[in-house]
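Note that this complex is displayed minus one protein chain, with the remaining chains in position.
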Amino acid sequence: MPNIIVCVKQSYDVQQLRYDKVSKQFLLAEAPKKMSDTDRRAVEEALRIREKYGGKVIILTVGNQDSIDAIRQAYAMGADEGYAIIDKDYENFDTNNVAMILAQAIRKMGNFDLVLCGAESTDGYSRQVPVKVAVYLGLPFINFVRELRLEGNYVIATSDYEDGLYIYRVKMPAIVAVTLDINEPRTPTPSAILRASRKPITQWTLKDIGVDGVKVHFKVLNTYVPEVRRKRIILDASTDDKIVNAVQKLIDALRQERII
Amino acid sequence: MSVPISYPKDTVVSFTKDEIMFRESVREFAQKHIAPKWIEVDEEASKDPMKIPLDSIKKIADQGLFCIPCSDKYGGQGGTYTMATIAVEELAYADPAVALAVYTLLNNGWPFALQLFGREEISQEVIPRVSKGEAFFGIASTEPQGGSDVAGIRMTAKKSNNVYVFNGEKAYISGVGEVQVLPWGGGWFLIARTGETGHRGLSAFAFLAKKNGVIGKGWYPTIYHDIGRHGLTTGGFKCENFELDKDYLIGEENKGFYYVMEGFNLARILVAAATVGGARWLLEQAVQWFRTRKLFGKYIASFEGISFRFAELYAKYEAARYFVYRASRLADKIYIEKDPAYNPRDLNVPVALAKMYGPELATELGQEVMKWYGAYAYTKESPIHRAWLGLFSYTIGAEGAQNIMRYIIARDLIGSEYMRD
Partner (left out) sequence: MDMVTILSYSERIDLQLELATLANEITNKLSGNSISAVIGYGIKDKVDVLSKNFDKVFVIDSEDLKLFNPITYANVLLNIVNNTKPDIILISDTKRGGAIASALSALLDTGCITEVTKVELVNDDLVIYRGAYGGLGLAQTKILTSPKIIAVKPGSYPRPTAIKNGIIEEMKVDIKKPEIELVEFRAKETGARLNESDVVVVAGRGVKKKDDLQMLEDLAKILGGVVGCSRPLSADLGWCPTWVGMSGVTIKPKLYIGVGVSGQIQHIAGIRDSKIIVAINIDPNAPIFEYVDYGIIGDLYKVVPKLIDELKKIKG
């Protein structure tokens, strides 16, 4: 009956992110947010483990008030408990800060067998937090997991690296970061969503978990949309005649570009 | 002095957090499971209307998208009517030929009407089956002689001991094929004559043509070949001494006209939502095309004849969408929150606006987008005509003809006494 803590992040929904056409700056204030794609798979995986082996699925997030929504979403999927560490300076936190806060909270929560994280967040994509949580907690860590099962007190996890799949066996408690490929997360039904909104969420401040303050290690000077300078010449190849023409035009162009 | 035009009781259109999360959830579901197959479904069922996408129906049921506003004690979702509206809009966006959106809207609006007006035991029997995707429950009002003239309905239901005996014919009814192939069966919120001529002699029934896997005696269905919206069957049926237990009478005898009018109001909101979802898909097709297509060395949207027209249609789309959600929020006030400040009649004009505007916008937009695409849109390879033909079905008539909507609006504002000969 494993207790699983799943660390989630409420991210900007990059698919719906808009930017100012003149300043090339992102319009973050109006941007919709959603739970990170890989984190949602971590929640799904935890729920599947619970369905098989029993236990509890506990959601943990650090963020601003918006991050409550990630817990509500996990509740709608079926998670049992949710903890949010809320801080108004969250937007300035770096990956060391976030990982340290998560580790502190996990220590405070205690009584866990497995910590699941998404290997990367949808918006930040740094892939830094899970391994840092493991370093701070001093627990074994397995990255890029696309298949997971339990065997007694052990986790059997398939790590997806560039050169191959590594199947590891590690004793719990352990930290595991999952990839997008591990599962297809469920989409909650209306009744599950309605039930979730009535479920309580535990909110903690940094002080509650014994963190006095954070030291920031890096800063972002500017984030912008790089210019796309492309010719965008579109050739119609919908009929056989047009294919001949389009292919000829492409070859002529590649010659002019000195590619061939 | 001028006559003040009264403004119907209104609600601010906004969504709750639950509804926002629900939209995300249903959009993801629909994009993953419905969108990849809609063209195939439309194509297959265009050749054979009985190619009903049962697997999609099952998936939609598992996702909890039928009977959303119905109480959880009947196996419904206990959601808002606005949630049903969101579900239909997103399904239509994923399947702009709208077969599955319409299938879903029928299985939300009419089971909910059954819950509102029918006997509790009947709701307990029907709604859980519809909810699980094992049965269908739609509307059967139209007859061969016409649909808009509900008061002129000819099918009779004669009470004899413990049963009603039905004779007559219904036509252009959605779900005739589904009722036959779904494991449990199902039927319709059916209107038939139990009394005098005119609307005061009509009663409503939970008419189950097939129940528990068995088709009733004296029920003779036919299936039509539609020009679009394939994947949802349309057909008709004759009743020759078809018997239905008296408990399936909805509400009181000879009050059916009033129930069905409220039911139509509810269903029309969802019909309009389907057209708005399809319209959103069409708009996106247009924008993508504008971003790639060049003519005379210029992007086609650099011609104002195109970009201005697009802007006008977009404005209509926003208006249509507003009408839809304003009406559904009002339906929530009346039927879900049961706010005493509102009554069912407050829905008449807001619903008529939505049902008049949405289908016409979607059809107009479909035609216009096809013109922007040019000859490609006239080929079978292009999916746009499928959306257009599907959405067009609601300009033709289902759930109330367009001119009926105009009549409802005009009657309310001008006064019915000034609209007679």
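Of note:
For clarity, chains are labelled A and B in written order, and residue numbers in each chain start from 1.
Following the convention adopted for this analysis, a contact is a pair of C-beta atoms (placed from the backbone, for glycine too) under 8 Å apart; a residue touches a chain by one contact, two chains touch by 3 or more.
What you see is a predicted model, and the numbers here were worked out from it, not measured in a lab.
Checked against the hidden chain, the listed residues A:30, A:162 or A:212 yield one contact partner: A:162. Considering the full assembly, A:26 is the residue among A:26, A:93, A:112 or A:204 that touches the omitted chain. Residues 285, 288-289, 291-293, 376 of subunit B touch the missing chain (whole complex, contact as defined above).
Considering the complete assembly, subunit A touches the hidden chain via residues 12, 14-15, 17, 19, 26, 94-96, 99, 120, 122-123, 125-129, 131-132, 134-136, 140-144, 156, 161-171, 179-181, 216-226, 228, 230-238, 240, 242-244, 246-251, 253-254, 257, 259-260.
Simple rule for what comes next: only the chains that are shown with their structure count from here on.
Every residue of subunit A that touches subunit B in the complex is listed here, in rising order: 34, 69, 72-73, 76, 184, 187-194, 197, 232, 234, 238. Every residue of subunit B that touches subunit A in the complex is listed here, in rising order: 17-18, 21-22, 24-26, 28-29, 32, 63-65, 68, 72, 77-79, 83, 87, 292-294, 376.
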